[in-house]
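I have placed the structure first, in the form of structure tokens, so that the comments after it can refer back to it.
The complex appears here minus one protein chain, its other protein chains still in place.
Now for chain A:
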Amino acid sequence: MVKVAHVQLSSCCGCLVSLADTYEKLLDILNSIELVYCQTLMDVREIPDNLDIILVEGSVCLDDHHALELAEEVRKKAKILVALGACAATGGVTRFCRGNQMSKPVHSSFSPLTEVVKCDLAIPGCPPSPEVIVNVITAALNGDAEYLQPFAELAEKGEACGCDLLYKVVNKSLCMGCGTCAAACPTRAIEMLDGRPNVLKELCIKCGACSVQCPRIRFPKLIEEIE
């Protein structure tokens, strides 16, 4: 049985809620894996050694040595380390928070997990949709490297946000105005003006959902396989 752990760094639990939001599919997943560590769902205090997949939610607080040690620990213990959600993948609201919140200790002391240790996969989004979490876990269980490729690339790069749409798509004359980015945005930071995305910087939390979802940045070949 594949051993999986869910580890939380500086985060809101939203990604875990998203995982649980898979409803009956969660049971399928739980049946096909052995969940060995998850502080919210079970009473295990130590992360066991030699795990197949560790899902890490949240960013690393650089002022907190426990967080840094935990980041190193998960890297050592996981065959596949997954940065789950925007905070772990790109920094998200822990670095780019909105709404006049005072962050503690300070904004600058947070880094996404992808910048602190080498991650194998990163799933963007705040939170990522339950479906994509299921897809990634299933693909990882089946060794479907082709499906996982875009997530592996994001883990390398650790950056994706609304700015990508302007720099990489609109600015390069690649945007055809489909509106996928606007629908994907969890904070409604994108409006379509004359068939082009307008990213409202007051609302963008840099979760990366829009640019990762854009068909003009990345269009894996396997999408063309229709039944």
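One rule holds in what follows: a residue touches a chain if its C-beta (ideal position, glycine included) is under 8 Å from a C-beta of that chain, and two chains touch if they have at least 3 such contacts; residues count from 1.
One rule holds for everything that comes next: contacts and distances are computed from a predicted model.
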item	value
Name of the absent chain as recorded in UniProt (options "4Fe-4S dicluster domain-containing protein", "Coenzyme F420 hydrogenase subunit beta", "Acetolactate synthase small subunit" or "NADH-quinone oxidoreductase subunit NuoB")	"Coenzyme F420 hydrogenase subunit beta"
Hidden-chain contact residue, picked from the options A:Met1, A:Leu27, A:Ala145 or A:Leu222	A:Leu222
Touching residue (missing chain; options A:Ala5, A:Leu121, A:Ile137 or A:Val212)	A:Val212
Residues from chain A at the interface with the omitted partner, ascending	18, 21, 123-125, 128-132, 135, 150, 168, 172-180, 182-186, 192, 194-195, 209-210, 212-213, 215-220, 222-224, 226-227
